[in-house]
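Shown here: the complex without one of its protein chains, the others still in place.
Chain nomenclature is as follows: A, B and C, assigned in order of appearance, with residue numbering initiated at 1 for each chain independently.
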Amino acid sequence: MTSYYNGFPQSDRDEAINMINLDELEERAKEVMPEGAYYYIASGSENEWTWRNNTAAFNHFQIVPRALTNMDSPQLDTEFMGMKLKTPVMISPIACHGIAHKDAEVATQKGAAAAGALFTSSTYANKSVEDIAAAAPNAPRFFQLYLSKDWDFNKMVFDAVKKAGYSGILLTVDALVSGFREANLRTKFAYPVPLDFFTRYQGAKGEGQTVAQMYASSAQKIGPEDIKRIKEMSGLPVFVKGVVCAEDAFLAMGAGADGIYVTNHGGREIDCGPATIDMLPEIAKAVDHRVPIIFDSGVRRGSHVFKALALGADLVGIGRPYLYGLALGGAKGVQSVIEQLNQELLIDMQLTGCKTIADIKHARLTHFNYTADN
Amino acid sequence: MTSYYNGFPQSDRDEAINMINLDELEERAKEVMPEGAYYYIASGSENEWTWRNNTAAFNHFQIVPRALTNMDSPQLDTEFMGMKLKTPVMISPIACHGIAHKDAEVATQKGAAAAGALFTSSTYANKSVEDIAAAAPNAPRFFQLYLSKDWDFNKMVFDAVKKAGYSGILLTVDALVSGFREANLRTKFAYPVPLDFFTRYQGAKGEGQTVAQMYASSAQKIGPEDIKRIKEMSGLPVFVKGVVCAEDAFLAMGAGADGIYVTNHGGREIDCGPATIDMLPEIAKAVDHRVPIIFDSGVRRGSHVFKALALGADLVGIGRPYLYGLALGGAKGVQSVIEQLNQELLIDMQLTGCKTIADIKHARLTHFNYTADN
Amino acid sequence: MTSYYNGFPQSDRDEAINMINLDELEERAKEVMPEGAYYYIASGSENEWTWRNNTAAFNHFQIVPRALTNMDSPQLDTEFMGMKLKTPVMISPIACHGIAHKDAEVATQKGAAAAGALFTSSTYANKSVEDIAAAAPNAPRFFQLYLSKDWDFNKMVFDAVKKAGYSGILLTVDALVSGFREANLRTKFAYPVPLDFFTRYQGAKGEGQTVAQMYASSAQKIGPEDIKRIKEMSGLPVFVKGVVCAEDAFLAMGAGADGIYVTNHGGREIDCGPATIDMLPEIAKAVDHRVPIIFDSGVRRGSHVFKALALGADLVGIGRPYLYGLALGGAKGVQSVIEQLNQELLIDMQLTGCKTIADIKHARLTHFNYTADN
Partner (left out) sequence: MTSYYNGFPQSDRDEAINMINLDELEERAKEVMPEGAYYYIASGSENEWTWRNNTAAFNHFQIVPRALTNMDSPQLDTEFMGMKLKTPVMISPIACHGIAHKDAEVATQKGAAAAGALFTSSTYANKSVEDIAAAAPNAPRFFQLYLSKDWDFNKMVFDAVKKAGYSGILLTVDALVSGFREANLRTKFAYPVPLDFFTRYQGAKGEGQTVAQMYASSAQKIGPEDIKRIKEMSGLPVFVKGVVCAEDAFLAMGAGADGIYVTNHGGREIDCGPATIDMLPEIAKAVDHRVPIIFDSGVRRGSHVFKALALGADLVGIGRPYLYGLALGGAKGVQSVIEQLNQELLIDMQLTGCKTIADIKHARLTHFNYTADN
């Protein structure tokens, strides 16, 4: 911690993290981050029931090991929307990486690129889409969109994003208002570092904003017709981010969405909704391979990635863990986080006879009713 | 704590409560209330299994978030029995508000009226129905009836209630004898403040009574024919309060009841009965929209209100939390409690695409078998 | 504690117990009893899984309260095998009451008689069947039989029991060998007080025996034909004690058993078998009202008695709690324990509209899947 933005301490590390598992990063990050920033990440809404169950519910499904499969050397490579990726692990969009590291999204993009993972950048990034793109010019990246009530703002965003070489848009539709996040109220959290798109459009409004204020400027009223408009205006493929039931998957596909992003915002919005892994089967059945599916919320182990792929996902995003990695090791820390998951996933693949990511989609899970949560 | 009734300390506050959630009020109330009074509120019967599960069982149902709903600005207004209410949250009847505040039910009624919520007053109120009505002349209110064995007493009550402008009667039928409330035995609790209707009928008998003594004066033998008699004698609509199965709902409707009140008395009567939220679906199916349904027991969050509405309730009552609010902030404290729930409920409405309270009745809940209780 | 048998301290109290519930007696008994004696009572076999679940599994069933039932003044009286009883609560047989009180079974019988409950005396009682009978000459009582390998011993027992006026025999068939009771091994428990039937037949062999030694003298090989032989030899009705599945109920009835006693010996035999309350429905269905059913194992509350009756039992036994009562209050302590259950049961009856014990058999239970054990 040697760097400061306006008095807010930021990590300036760039080193690989020696870790046993991703869970331990939470505790280590807590030691090096300011309290408000730490709890902004490490919390969910209301009673945090959905947040906890996002991870715990993976135990509702069990991976059936396979033995006589005559294979070795499993491979993590996968193709997604024409992009060659080295892993099905994706960097999910999170606002304001500057709370974790002075290089913010630029460092995250570097780490993701080094691991060959898809990076997705938030509308509420501190760094500009141009700077992020410049950090890893040939790396794959998507852009997450908080649609603004102000379509001039949206237009500015689309133009910048397209010009910077982003390959697609993830339209967030599950956070039309902020969930009731008690931790933020307790710490009186406000974004300590300005958010680039706000700055360039309106001056330095991103800094010092509370989460609630920020959400207020984004559109609450979003319907299928917006998907079409965004596709036309941006000329980019659009995934609908925040689908947790078949009904919305049908609406999204009906409106021309290029993909479905299954997430409950990491348990930060409705508290008391189902874990995403429990809803993935119904959504995968509804989508029926017509468009790709991205999945996130609660992923902490290679086995979680495996289970999500086996239940219908094409890419599996992580959120909080890579922000901890960013705080603890910068770009290389982000890379370490992805590689830890890769390492665990490769073991699961060998032990289930899955040579490729595509094979995982045919792996068998059981659904026994265990009560000992992890 | 500057006011005393016969040596019993009563709050005289009148201030809004700054809170994160309703749960924290329990702990804060414990610090300011006498032990016996606190545990009279904060306890259930026997092992408190039903009390705990009333709240925990809400997790048996999960709210399915919706995304592409093209709506914003959800509204809490609702109409109930011809009354215009600003929220579906109702103040459930509780005896002896004087254990929490010197102004007792008068303060509670003021707070409810300020929030636009339906207030319901107990037969065992400290304040007179006239004084309560005078506190908010135009506010909506119902009267909860413990039927007495003495019909002269009942007649006196009906006349006073009707004259004071109450719009309906909630006939309690689930507390024909007191549940075995261990906490009251431990603290040797007796009502520290006289109960108005006892005083006016029999002298100052309400003060110093134990709960068991008080119940002894009320009728244990209540059948469908009593509903008819009360309706005729009072000229008011009658809800049957304490229905937790289809059979009683059918009996009540068959006897001309104007509404069904689903409650297990907050887990204070039978301990080991089902949580009310688990029984609501069967009752709603039996009622089939023929009469309105009030629901309570265990409600602590906006999501609980949402789930009860989605499963068939028209109004959703709260009990213990508003008494904590009364102790901690008087009328304004009661208002704060209701507004906290409103705030949470509005978020759930936006995130499920429910523009109105009526829309919530069509919202989808899942029923996954989670084991991590909240 | 002023009485000693051979250095072993025994209670000589005779006083009513002021209690909140039966559970608290365990802790209070622990304070006044020698460690080995206490853990002989307060333990199960192996991991004590079945012991714990005997009680916890009552929560698998929930009592549905009823409201509009037009009844009051429920009554506990019941008739069983021609005996008039004042309560469906029964004193289950336990060996060696002398570990709890100097008057042993004589005091227990007095307490049971005062409460109008059926007393059942163990083959391994300290006191003689004659002394027990003399303690309450007109009280109803049954005799529990550990069949000996030595039929001369059995004959001596039958003759004494019949002459002493016992009304029936409970033939224990579920304890053909002692369960693996770790607590007894830890405390090196041996019976500190001689067992009358052993003394009169073989000299003072009951004292200083370990549980395993005692079981060694009883028959391990028991089949349907033994039921017939015991009936003929004793001239008394015979209940088969230790039935936990339909198959044994059919075998017992086929061999002429006069009743079925559903018990798993309070979780002291097989550890990892089902709770008796979970098996009662299948047994009640098999029996189909052809003979009466006694039930025990895990009963600690009036609601447990209620649930067992509602699922098919005619009498409901308690074990450990009355021994705690015996240690803490002698005969009057035993009476207090029964009356505590009566008090709780009466509340449940009023709140479910059950005027009589027979009505409880038609009460409705739900079977929701709660996870919060009590």
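The working rule: a contact is a pair of C-beta atoms (placed from the backbone, for glycine too) under 8 Å apart; a residue touches a chain by one contact, two chains touch by 3 or more.
Everything numeric here is computed off the predicted structure, so don't read it as measured data.
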Partners of the unshown chain among those that are drawn: A, C
Contact with the hidden chain (one of C:30, C:52, C:162 or C:355): C:52
Residue touching the undisplayed chain, where the options are A:30, A:66, A:86 or A:361: A:66
Touch criterion as defined above, residue of C:36, C:224, C:256 or C:292 at the omitted chain: C:224
Touch residues of subunit A, complete complex, unshown partner: 20-21, 58-59, 62-73, 301-303, 307, 343-344, 346-348, 350-352, 364, 366, 368-372, 374
Absent-chain interface as seen on subunit C, which is shown: 46-47, 49, 52-53, 56-57, 60, 173-174, 176-180, 182, 185-186, 220-225, 227, 240, 242-245, 247-248, 251-252, 255, 264, 269-275, 278-279, 369, 371, 373
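FYI, only the chains that are shown with their structure count from here on.
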Topological distance between subunit A and subunit C, in contact steps: 2
Same vs different contact residues, subunit B with subunit C, by half of numbers used: different
Interchain centroid distance [CA atoms averaged], subunit B/subunit C, Å: 42
For subunit C, residues that touch 2 or more chains besides their own: 371
